[in-house]
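For this depiction, one protein chain was excluded, whereas all remaining protein chains were kept in their positions.
After this line comes subunit A, so read on.
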Amino acid sequence: MNGINGVTQLAFSDVWRVMAPEILLVLGGFLILVLDLFMNKESSRRLSPQLGILFLIAAFVMTIRNFGLVSDQTAGGTGELLNLSNMLYVLDDFGNVFKLLFTAGTALVLLMSIDFFKQNPEVKVAEYTYLMLFATTGAMVMASSLDLITLFVGLELLSISSYVLVAMRRNHAKSAEGGMKYLVIGSIASAMALYGMSFLYGVTGQTNLAYGAQTVIQMWLQFKPLLTLAFLLMLIGFGVKVSLVPFHQWSPDTYEGAPNPVTAFLAVVSKAAGFALILRTFLWGFSGVFGDVYIYLVILAALTMVVGNVAALSQKNIKRLLAYSSVAQAGYLLLPLAVLGKGKSIDNIWLALGQTSFYLVAYLFMTMGAFAVLTVVTRQAGNETLEAFRGLWKRAPFLAVSMAVFVLSMAGMPLTAGFIGKFYIFLGTINTEMYWLGGLLFATSAIAFYYYFGVLKAMFLKDSAVQSHDKIQVPVSLTVTIAIGLIGTLALGIFPDLLMKFLNGLHWFGQ
């Protein structure tokens, strides 16, 4: 079998050129692991997160370099897909965009974690940090593999690291409960996905998606039920990871139990990785028959938007509220792919990828910012209910205004990144003439006003429950996280072209 047109085969010696970000993160992880053995406890606690962030930044920079590789003439022709080991692992802008998201997201998470380490001396910092790096590597593999086996390895690397991270505070009952739930449900999900993959392999005789896709088309008529089953099983497995309804039940408990930075990691990086996997698998493996299976995605997206937003209405705990909100966002994020079933041309795919990427970037900024504010506020109040936010505008105007911006962005209000992101996704639904789905997107957003504005109401409309109007001390690391989130959310809301122009010029799958 000798490759596909528009693809450049690379020798093994090129591995650094293609996998530099992944290699850097693995190296960084092992370095922290080894250093921890030799250093005293104090300096290890201090250095590990800094080293971690350093390696993430290096990986981020190498990913930016890789954009050049995809479109660079010298790397073997303009806009060709660079791949290793006969389409096992590829370098394209699709993977690159997601890698930027993962490294930036994890770096922000580690930044937030510095404060978490100070508050929780019992947490093993080095372990935490290298698990984060390994998890991010797993996410990167999920975004860049074209083979079911490596995809699954990436998924497991991310998942297993996450299970441990959630339960990091061992003597904390909720943390353990959240970790346990995530472990059990996550493992079942992985098994489902693997089962589905095995059917796909059974029919096509391939584990490679690029080659398998052609066989899927040939076999479709003959093995339609079996292939549909494979699709559904994989969808369920991946659906758990990105918390699509009805596979979302783990997320409120896990989000609530996990330490705040880990929750932010699950909400942003892990979810983005799940979507990378979904897009990779379904856009490649099922591209030829997508018109026959998209309806399941439409149903799940609609269900997720409705149930996620409605369930959030009655939440009093702010982390559970954000968990349901993040479920609802998963519904929005699935829409671009779902409507492709009625897509008319290849341009629709590029539109869908642009939409998903834009929304994920917006989502990264607003979610990170919100979790940083939440960390400060809930700690000062000593509880995680909405009550903690009462009268925040009086106690800490900067935190209150920042949180307002993040929440308004999640609600999709103008001049924030969330508004542009939603509108962008909405365009696709109308383009494919699925008006009701677009209507549902904004109608559920209007329902969501109720609980998002509940947060605003607590902050601005109510007086503080705490009598003392002490100024809240915000640690530097969290201030930086909040500032980044704020700048990103507003900048993309007012000048979306900053990101749009970049996305418009990408060679998503090398083309």
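Remarks
As a convention for this text, a contact is a pair of C-beta atoms (placed from the backbone, for glycine too) under 8 Å apart; a residue touches a chain by one contact, two chains touch by 3 or more; residues count from 1.
FYI, contacts and distances are computed from a predicted model.
This figure omits one chain of the complex; the name its UniProt record holds, of "Proton-translocating NADH-quinone oxidoreductase chain M", "STAS domain-containing protein", "Pyruvate dehydrogenase E1 component alpha subunit" or "Sarcosine oxidase subunit delta", is "Proton-translocating NADH-quinone oxidoreductase chain M". Of the options A:Phe98, A:Phe389 or A:Phe426, the residue whose C-beta touches the omitted chain is A:Phe426.
Which of A:Trp220, A:Tyr296 or A:Phe460 touches the hidden chain is settled by the complete complex: it is A:Phe460. Taking the complete complex into account, A:Gly438 is the one of A:Gly154, A:Gly239, A:Gly308 or A:Gly438 that touches the chain left out. Across A:Tyr201, A:Phe223 or A:Phe449, the single residue that touches the chain missing here is A:Phe449.
Although one chain is hidden here, its contacts on subunit A can still be listed: residues 344-345, 347-348, 350-351, 354, 408, 413-415, 419-420, 423-424, 426-427, 430-431, 435, 438-439, 442-443, 445-447, 449-450, 453, 456-457, 460-461, 496-497, 500-501, 503-504.
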